[in-house]
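Excluded from the complex is one protein chain; the other protein chains are retained at their positions.
Letters A and B mark the chains as written, and numbering starts fresh at 1 in each.
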Amino acid sequence: MKKRTVAIMLLATMLLGMLAACGGKKNPENQAGNFTVPEGGYDGSAVEITFYNTMGSNLSTVLDAYIAEFNKLYPNIKVNYTSVGSYDDCRDQIATEITVGNQPNVAYCYPDHVALYNMAHVVATLDDLISSKETVTRADGTTETLGLTDEQIADFIEGYYNEGKQFGDGLMYSMPFSKSTEVLYYNKTFFDANNISVPTTWDELEAVCAQIKAIDPNSIPLGYDSEANWFITMTEQYGSPYTSATGDHYLFDNDQNKEFVKKFNEWYNKGYLTTQTLYGAYTSGLFTSLTGVRSYMSIGSSAGATHQRPAANADGTYPFEVGIATIPQVDPSKPKVISQGPSVCIFQKSNPQEVIASWLFVKFLTTNVDFQAEFGMASGYVPVLKSVAENEAYANFINSADGGNFVAALSAKVCLEQEEAYYTSPAFNGSSEARSQVGSLLTKCLVLTSDVDAQIDAAFADAIAECEYAS
Amino acid sequence: MVDSKQQWKAWLYLAPAIVLLLVFTVWPIINTVRMSLLENYSGLQATAGAQFQFGLGNFLKVVRYRQFTQCLKNTCILCFLTVPISTILALLIAVALNSIKFLQKGLQTIFFLPYVTNSIAIGMVFAAMFNIVGSFYGTENELIVTAGIINNVIEFFGGTHINWINYGSSYAANIFVMVVYIVWNALPFKILVLLGGLQGINKQYYEAAKVDGTPRRRVFTKITVPLLSPMLAYVVITGFIGGFKEYTSIVGIFGETMGPPDAAKRLNTMVGFIYDSLSSNSQGRASAAALILFAIILVVTLINNQVSKKRVHY
Partner (left out) sequence: MSDTITMKEKNIQQVSAAQKTMQILVKFFTYAFLILMALIVLFPFYWMIISSLKTLAEYRLNVPTFFPQQIMFSNYAEAFTTASLGQLFYNTMIVGVVSTLLSLVITVLSAFAFARLEFKGRDTMFGLLLATMMIPGELFTITNYATVTQLGWMNTYRVLIIPFLVSVFYIYLLRQNFMQIPNELYLAAKVDGTSDLKYLWKVMVPLSLPTLISITILKMMGSWNSYIWPRLVANDEAHRMITNGLRNAFTETSGDVNYPVQMAAVALVSAPLFLVFVFLRKYIMAGVSRSGIKG
């Protein structure tokens, strides 16, 4: 009986194989995902659009208020939004939905996600929309240009805006929505008491670590949360190759990169630093600790400022004051800090009016100073517009910045001051693999104690091989 | 022998199951085979109208992957360790539970409790129990903030703490933690099935053994185990099938790195490999890996069936 079962299965497999051979022939469809604005722009027709995001309930309240504002101008555009869990959940769900043509109209995205969706050519390019001069009449009788004016484009923080063009073809695929970066948190009380100055370069950082080790030998002076960010930021600061959106994708196996990895390995072995994976928890735990092993500097997300603050005393004061600064640089005159946080992309639909309506909605949210200000204050993220600084509520928020109760404002302030420094990495299908590989590569190399050079060489080669297998 | 009335009746009874299975199980399987035989098939590219060559490239790529044997090895090791351990433990607990009166119901409830929880939360708890928070293990600068409750217990009894899951931890320590977690997870179901079987055994066998003065151990090996053998066979076979699909438990402890930080993917399994392929939208490769896994499970199950045919007493 069993033999028969196996035989039947083998037969079935072969039959299916033939089926598959037939099923594989499909007519090639239009390959271009490029969106062209139809004559007349938005025709005022009633459309319903969906927006996938990862907002929690506190943020969707803000969104609700602004959707209501938007509907005053465009009552025929109905916006439904869904919070779909984490960024990865969002990506996985949309990737599945695309295969049946069921994707949303607008979604939160990271560049990697856009590269993935683009395998199906379904992300609408925004260039024609941005440059469109069509006039749209709103419900209150006023008009607006469908595209972006030069002033509007100039108002975006440049590094954030350029993230949408990281796909190797120079076309614009996403708009920045709300951003964050990495900042250096330091124990200001401790730094002031010991006359330590805040490091601006990696060399200074090394010296500061040595200084701190001398004062408190039981400490780990620096905690760095994201190994992957660290590696990528270093390549950016040195100007050494990391990845490329076109041609040979994985370029990070080079001497310059090995050199800084080796330097950090030495620091690690001197007990200067730890990372999230090596420490086994967010390094903010070490930074906010008041007894035992602790750290005095922590590099982490600017959106997590409140977690870098120690627990308040009974009287509401804090055991130490938190200072926030730009992360150390290779060359402080040309600073580079990573740009993170969600952008939004618009998906192709058979009805071009849906795409235009989606654009109007995205444009409304990303260029609306009040929304950007309110959303930034509620989320801890940084607004993407420069002019938000002139918004009264936001200006008050920034002015209240301190190292205690208003640490989130302090973090936002530092982020806004370094607006020239933001960079984004090329995005292609496989760029997320590169990111995770360099992260584990750096982690692996930090802890090496013997035969370091050879092991570093091997780790780089391994990481490249893994990346190439995945693509 | 087989009368025609029974024939159509049987098919009638099976009809709802068959219809649903055809749509929601058989068709997906056919589609899996199709995708596995199209070179570098990707669902997203297919949506865009890309064409794929017919061939065995996906299978070759999977088998030649440098970590393929590692995935296979991990899967097998975990399977062959956890299935016997959890089955024997479950059997002991079920027999012990069946032999007592006082507290029986309460204890029974406790042993079934793991069923009614969310695996996310439990994974977090286990990781916290084994996790060392600190840095520089094994170096002269060693700093340990908290060694985790398990190490605290070991130290309490005079031992030295063991690096279970953090960097620098040994493969054996990693596997040990996984075995503990998987066994913990597998116990309730096995106890449930085995205890149900035990309570179904006719008390007369035991009374007869009592009259004859048969020693406890003989009663266990000569009455309990044989009469329980269908349930045991069932528990072992489903245990193996589940064991070969191990994945989420490893993510629960080690996260997506599937290993300690200095050896990412060291504990990756076959299903983990399938997930990796799916996340880069290589459904062709994922399908091929799934079919390879299927073939392995099929062989193991056939062997299991052969063995149990000789041993199981219905």
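The working rule: a residue touches a chain if its C-beta (ideal position, glycine included) is under 8 Å from a C-beta of that chain, and two chains touch if they have at least 3 such contacts.
As the structure is a prediction and not an experimental result, all values here were calculated from the model.
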Which residue among B:Phe68, B:Phe176, B:Tyr206 or B:Tyr234 touches the omitted chain? B:Tyr234
Residues in chain B touching the chain absent from view: 1-2, 6-7, 9-11, 13-14, 16-17, 20-21, 23-29, 31-32, 43, 89, 92-93, 96-97, 99-100, 103, 105, 107-122, 125-126, 128-129, 133, 145-146, 149, 184, 187-188, 192-193, 196, 199-200, 202-204, 216, 230-231, 234, 238, 241, 244-245, 271, 274-275, 278, 283, 286-287, 290, 293-294, 297-298, 301, 314
Residue-wise, where is chain A in contact with the chain that is not depicted? 1-2, 4-5, 8-9, 54-59, 82-87, 89, 93, 96, 99-100, 102, 178, 180, 281, 285-286, 289, 292, 301, 303-304, 307, 311, 342, 379-381
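Heads up, the rule we're going with is that only the chains that are shown with their structure count from here on.
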Could you state the distance in Å from the CA-based centre of chain A to that of chain B? 36
Complex interface listing, chain B residues touching chain A: 30, 33-35, 37-38, 42-54, 65-66, 131-136, 139, 141, 143, 145, 166-168, 257, 261-264, 276, 279-281, 302, 305
Taking the touch rule as given, give the residues of chain A at its contact with chain B in the complex, in rising order. 2, 13, 16-17, 19-21, 23-31, 92, 95, 98-99, 101, 116-117, 119-122, 218, 220, 269-271, 274, 277-281, 285-286, 289, 292-293, 429-430, 433, 440, 443-444, 447, 449, 465, 469-471
